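Removed: one protein chain of the complex. Kept in place: all other protein chains.
Now for chain A:
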Amino acid sequence: MSAGLNIPGGTVRDPGFPTERENYLTNSKGVLSWLFTLDHKRIGVMYLIGVTMAFALGGLLALALRWHLLDPDGTLFTNNIYNQVFTLHGAIMVFLFIIPSIPAALGNFLVPIMLGAKDVAFPRLNLSSFYLWIFGAIFFVMALCASGLDTGWTFYTPYSTTTDTSVIMATLGAFILGFSSIFTGLNFIVTINTMRPPGMTWFRMPLFLWATYATSIIQVLATPVLGITLLLLVAERTMHIGIFDPEYNGDPVTYQHFFWFYSHPAVYIMILPAFGIISEIISVHSHKHIFGYRFIAYSSIAIALLGFLVWGHHMFTAGMSDMTTIIFSALTFTVSVPSAIKVFNWLATMYKGSISLTTPMCYAISFIFLFTIGGLTGLHLGTLATDQHLHDTYFVVAHFHYVMVGGTLVAFLGGLFHWWPKMFGRMYNENGGRFSAFLVFLGFNLTFLPQFILGSRGMPRRYATYDPEFATLHTASTHGALILGIGLLVALIVLLMSLVRGKKASANPWGGATLEWNCTSPPPFYNFERAPAVGDPYDFHSIEWDEENERYVTVDPERKIAPEEEPTTEPAHADKKH
């Protein structure tokens, strides 16, 4: 199939390019062929467009917030509008972007292909969960824009039971989005449990699948609690059942327990898939076996389980009993260990590797830098004494943005650049991609490093106006946000330009060994004709660079029939008798 590659004693395996009939993007045409598609890849692409639009909206709101905070008295909004804008920013980013970004968009595309399967276990459920997402998103954004929600994305009672904004509509939107999330999780659990190809034992799964599996468990177990909480909130508002509102003998702190019982595990819904992506990128672009596969896989599961036990650290100043508070602090520290293990394992994977500083690798390096800061500053917040000072200040804002943006968003971008050639069959401009990674890194740090200091100096969060002594740091932060915005715009332009004038992507442009690199770029609509042979997903011994065609290929050892000679039909001992 290939010319020029000189491998003694081996045959080169490369699937080549798909025909227009095979290519999942072109095998059927028209809007309806997309709207009613059951193909997980097309659904993944539609999710990708949806979450990108949600992210653009949330990001513009963030820029507006930062612009407003240039001046201590605010430059753009009244207090009321500011409160609505930060609520919108938080709610859109959490419910419409971060939670569905990696699992629903990239996960949908990758899970079946990484399994060598033709689709997810329940393709119709998959499409319905996409439509639930669309429906929930429209409902949610309309509710937020109709009368302006000003509760913050957390809907804390009794503020949310007494404000006259559209809490009920917004909670119903979040409720619908929750079902979309549960269906996707359920689908992935069944798919991974039942559709692994022969030879792919649990410990031969790519780590992205481990991460997706752990995420799906959380989605299925935790999201129903959010549904219950939101229904109780609606019941409290409309019927005054007296569970959250002190005016009817309820307790507002109960609401916080309910809410964080979902929303803390949800933090791991947001970050675990990012860990999965980084494990893939670091190993592939270092061309080296992932270090400590089992520790990484187990730590994903450990995080998923421990993540259910630490919700109380959001309430360290709410007035829980001292004993409860101390127990939650201890549990919180345990969940930091598995994350630390992963960082060390990634570094060990790079050690003595053959590192290509491609765009995805630049994003992955940026991720490790930013996520390490995000994780380490969590220690100040898990420690009870320092948390009493830092709770509900900008320190917390900076901390969770380092994890959610520096972590999840950067990993999402890294993953997007990593699998973009696979998804659309086009290579992008590497220098443009690296430049975007640099701008995002620079802008992000300039935005959020000053906020740590704002926090330790005592600036409370969710303030529309602030004391003049904080102005310098706020200004620095706003300038950083502008650079961050430009960086993201560059990334978008680089990717979109590739669709127009990008080079055709080979099946395996980075040298990966997981199954998705064994089918063409973009994959045919049926993914694989038959389930492929499965080996170690991080064994790069048989992956070779083909300079002439600028692609990586798999080299199979030369196969011969053994033994070469036909055995004799007569028994070997027959003549001994004579």
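Note that in this section a contact is a pair of C-beta atoms (placed from the backbone, for glycine too) under 8 Å apart; a residue touches a chain by one contact, two chains touch by 3 or more; residues count from 1.
By our rule, contacts and distances are computed from a predicted model.
Q: Between "Sugar ABC transporter permease", "PLP-dependent lyase/thiolase", "Electron transfer flavoprotein subunit beta" or "Cytochrome c oxidase subunit 2", which matches the UniProt record of the unshown chain?
A: "Cytochrome c oxidase subunit 2"
Q: Which of A:12, A:134, A:309 or A:326 sits in contact with the chain that's absent?
A: The single option touching the absent chain is A:326.
Q: If the hidden chain were put back, which of A:58, A:103 or A:250 would touch it?
A: Going through A:58, A:103 or A:250 one by one, A:250 is the residue touching the chain not shown.
Q: Given that one chain is not shown, which residue among A:239, A:385 or A:500 touches it?
A: Reading the full complex, the residue touching the unseen chain is A:385.
Q: With respect to the chain omitted from the figure, which of A:337, A:499 or A:533 is a touching residue?
A: A:337
Q: Against the chain that's been left off, what residues of chain A make contact? List them.
A: 79-80, 83, 150, 152, 156, 158-159, 162-164, 246-247, 249-253, 286-295, 317-319, 322, 325-326, 329-330, 333, 336-337, 340-341, 343-345, 347-348, 350-357, 365, 368-369, 372-373, 376-377, 379-380, 382-389, 391-393, 453, 456-458, 460-469, 472-473, 538-541, 544-545, 547
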